[in-house]
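Here's the structure, in structure tokens; my notes come after.
Removed from the display is one protein chain of the complex; every other protein chain stays in position.
Moving on to chain A:
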Amino acid sequence: MPSTTKIPLQVAGYNVLPLSLPTLPSFPRPATHYLYFAPHNPKIPTPTASRSLFLVNVPFDTTEPHIKHLLSAQIGLPAGRIEDVQFANQRRKGGNGEEAKPKQDKKGKKRKRGRDETDVEDADGSALPSTWDRNLQYNGLTAVVLFVDRASMDAASKAAKALRKERIEPVWGDGIEDKVPALGSARYLNHHRLTYANKDQLLESVNNYMTSYAAKEASVARLATKQRQEADADGFITVTRGGRTNPAKQEAAQELAEKQKEKQKGLDDFYRYQSREKRKQRAGELVRKFEEDKERVRRMKEKRGRFRVGPHVLKRDDSYLLTQYAQPE
């Protein structure tokens, strides 16, 4: 792997911050993680953008304490200057401050955009409890760090650059091991326990959800009724579902239409020319199939020839496995 000296200071306008990873007994090789940062500059400007820092390629086990610890204890910013850390795959936190976005969502980032907003939101404790004690970030993902003011952000940025100049690589997560839930088997044991949530809590969340769902349904129905009864500005009344008579189902209508079509069809073999044409068509079909078969055989032949000459995809395996099968341990 390339040594630090060859690592550029900047990549495409982003500053590079090398972080050395703590060595582990199972993998004692030294390793460096590269974090990229730049002032936040979103496409759609937000009021807080000017005091935010945009991080790219955050380590997979990043948590809010990690970032805070990195910027304050390790880079030297005074504590309390960070207001919030927003990860790309996390939904905006709800008003109740609950961690709403469990990590299992594979394409969380995309999915969030895709969700239609008419869903009953997981408000009022109707969300299902998370089954993980700590969310993981997807590799290479981004985060936005929101500082209390612009000055803090600049200071953090400057301090990070200075560290880089002095060739000091902060050790990732050094010193906060106790503050975040552990990884390894403990994580999965916790996951196993959390999977089986408390029954009462679950029941409550389901009830809450159903209540708000019912409320939403009712409001939609109310709206429809209203639309049905009131004319709009142009004097038209919108036709909506519901009302006194149920509208026909789409499937039923389609079925009827098909039946009608069937009825309108005449006899197929009434006239002589019809049966003649049919016969012709059948012969044509046979010829076509025959041609198809010929083509298939030709392709097969070609392929066989090619396969014989060309190297096999996993040739290496073949020969190796052969020798291995030949001499078992």
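Throughout what follows, contacts are C-beta pairs under 8 Å (C-beta built on N, C-alpha and C of every residue); 3 or more make two chains touch, one makes a residue touch a chain; residues count from 1.
The rule is simple: contacts and distances are computed from a predicted model.
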item: Hidden subunit of the complex - UniProt protein name among "Vacuolar-sorting protein SNF8", "Replication factor C subunit 5", "U3 small nucleolar RNA-associated protein 22" or "Protein farnesyltransferase subunit beta"; value: "U3 small nucleolar RNA-associated protein 22"
item: From A:16, A:53 or A:71, residue that would touch the chain that is not displayed; value: A:16
item: Touching residues on chain A - with respect to the absent chain; value: 1-2, 6-8, 10-12, 14, 16, 21-22, 24, 26-27, 29, 31-34, 36, 56-57, 59-61, 101-108, 110-111, 113-116, 119-120, 128-131, 136, 138-142, 182-189, 191-193, 195-197, 199, 202-203, 206, 209-210, 213, 217, 283, 286-287, 289-290, 293-294, 296-297, 299-301, 303, 312-314, 316-318, 320-322, 324-326, 328-329
